[in-house]
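One protein chain is absent from this view; the other protein chains keep their places.
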Amino acid sequence: MSEQRTHRAPSLVLESVSVTYGEQVAIRDASLQVQPGELMALVGPSGCGKSSLLGSINRMSDGVSGCRVGGRIWLEGEDVRQRHDLTVLRRQVGMVFQQPNPFPLSIIDNLLFPLAEHRVPRGQRRARAEQALRDVGLWEEVKERLSQPALGLSGGQQQRLCIARALVLEPQVLLLDEPCSALDPVSSRVVEALIRSLKGRYTILMVTHNLAQARRLADSVTVCWLEGQCGCVVESNGCEQVFENPAHPITAAYCAGEAG
Amino acid sequence: MADRVAWLAGWVLLALVMVPVALMVTALWQQSADVLSVGFLLEDPGRAGRSGGIAALLISTGWILALCLLVAVPVGLGCALYLSESLPADSRRAQWLGGVLDMLAAVPSIVYGLFGYQFFAITLGLGFSILSGALALSLMVLPLMIRSAEQAMRAVPMGYRQARDALALSRWGWVRRILLPCAAPGIAVGIILSAGRALAETAVLLFTAGYVLRRPDSLFDSGRTLSVHIYDLAMNVPGGMPRAAATAVVLVALLVLLNLLVRRVLRQPMTEALV
Partner (left out) sequence: MITTSSLPLSDRLLGLALRLCGLLAALVLGGIVVVLLVRALPFLINEGAGIWQSTWQPGQGEYGMAPMIAGSLFVSVLALVLAAPVAVLLAAWLRYFAPRLRRPVLAGVELMAGIPSVVYGLWGMLVLVPWINQWVPPGASWLAGSLVLALMIVPLALLVTDAALGQLPLRYQRAGEALALSRVGMLRRVLLPRAAPGIVGGVVLQFGRALGETMAVLMVCGNVVQWPDSVFAPVRTLTANIALEMAYATGDHRVALFVSGLLLIAVTGLLLMASWRLRGVSHG
């Protein structure tokens, strides 16, 4: 099972991507490469366009009026920006947000609803929902109360449910936008462990403020910085490289906590 | 020192506003005391309204109200959905549409009556009927319905919309399973507010629903509402005052009930919706 998953995890390459909202450039000329099955951490101070970058990959930014994305984004060799069918794209690329946002439905409906929307055959839905809940370690905790409101779960559980909701569509890539920053330390650890378990099966790009977390989880790191009003990529390398042997002075300063 | 004076002055102002209202309520109550009874609600009016009760009027009012809401609620919901889902919040079209709705809300009700008379009664040939009245009334109530529903829909948390986009959910699925259930309380308030507004209206109905005092046989029949009855008894019928006052008491009681219903649904004052 996991062998098949590793085969499916694609490579993710960003080439000179820029995101502009109207006149304001959020981030420019961002390039990075995530190897199949790897987790890359996207770090840097607030405001340097990391979330915008993430949104350009699953084309969430398409919905924002006045937003223009430049550059190329390759998913296993295919240019994402040329795709016509966003539904399939967003099935392949799942996203989890900083603030847990389960729907105001029951726990099980949070998973069944997207499955129904994506026309997954009825017979398979329950099984996939259960598998997703097992993957995030929630199954034992909620199996007795699947029809209770999802909003009744704790913050950490809600976030794990949101991850399950993304996983239930069987994506290949996961985009995580500071998934732990709204959680308490205990829940944060649990979600971190979950993310670690997902490595290998999925290609993951994770935005985080927490450098220690990046060190713990990431295979590779991209450091972003603010130049004037807009963000840019400063360094992108393997995890140890970036932390032990930074090539760029800003990286060194940021990682030492002296800047940002 | 100035604060002391202001403190006292405020009480005077409060009295200035509350006392007339209290006087009004007592005056109406007194005028209607002999006439108000359960029988009043169940009997039909007689002798041009000088005797009997308001049963026929309650029926007409009910029909007109029901029809009005039947038209105004779906159209209002549709327009609100259009505003909140299909149009970005600060686009020119959204602003323009908001302006049009505000304009509609500001048009005097007598003008709606004129339009209703010319368009529904004459051009569409509906004459003085419950149908004419209900349609004209629904136009009047539409801006209020739309604004309440739109507010409720926009209040749905951003997080749900983000999740919806990330999961590529269809618009219909989103509306059906998340947006409408979430916005339901606010929409219900909009419906109740619209009903209250419709009940209070008189000028619109004078030339559309007409004046007829008996129970309507069909939707094409003319019918008189409670508010029109109050007007007619007060202005045109000598000796009609007690029953006018009694009808007023019934009408105000209905409106108070609706107001309480809104509070129950919302559990907080709804000042924003009124202004």
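By letter and in written order, the chains are A and B; residue numbering begins at 1 in each of them.
The definition used in the following text is that contacts are C-beta pairs under 8 Å (C-beta built on N, C-alpha and C of every residue); 3 or more make two chains touch, one makes a residue touch a chain.
All values reported here derive from a predicted model rather than from experimental measurement.
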Residue among B:Val107, B:Ala155 or B:Ala184 that touches the chain left out of view: B:Val107
Among B:Leu41, B:Ala55 or B:Leu97, residue touching the chain not depicted: B:Leu97
Candidates B:Val35, B:Leu65 or B:Leu139 - the one touching the absent chain: B:Leu139
Residue numbers in chain B that touch the chain omitted from display: 1-3, 5-7, 9-10, 13-14, 16-18, 20-21, 23-24, 27-28, 31, 75, 78-79, 81-83, 85-87, 92, 95-104, 106-115, 117-119, 123, 139, 142-143, 146, 165, 168, 170-172, 175, 196, 199-203, 206-207, 227, 230-231, 234-235, 241, 244-245, 248, 251-252, 255-256, 258-259, 263, 269-272, 274-275
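One rule holds for everything that comes next: only the chains that are shown with their structure count from here on.
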Chain centre separation (chain A, chain B; CA means) in Å: 49
Of all residues in chain A, those that touch chain B in their complex: 58, 60, 63, 65, 86-87, 89-91, 94-95, 97, 99-105, 113-114, 116-118, 162, 165-166, 169
Chain B residues touching chain A - in the complex, by the definition given at the top: 88, 91, 157, 159-160, 162-163, 165-170, 173, 177-178, 181-182
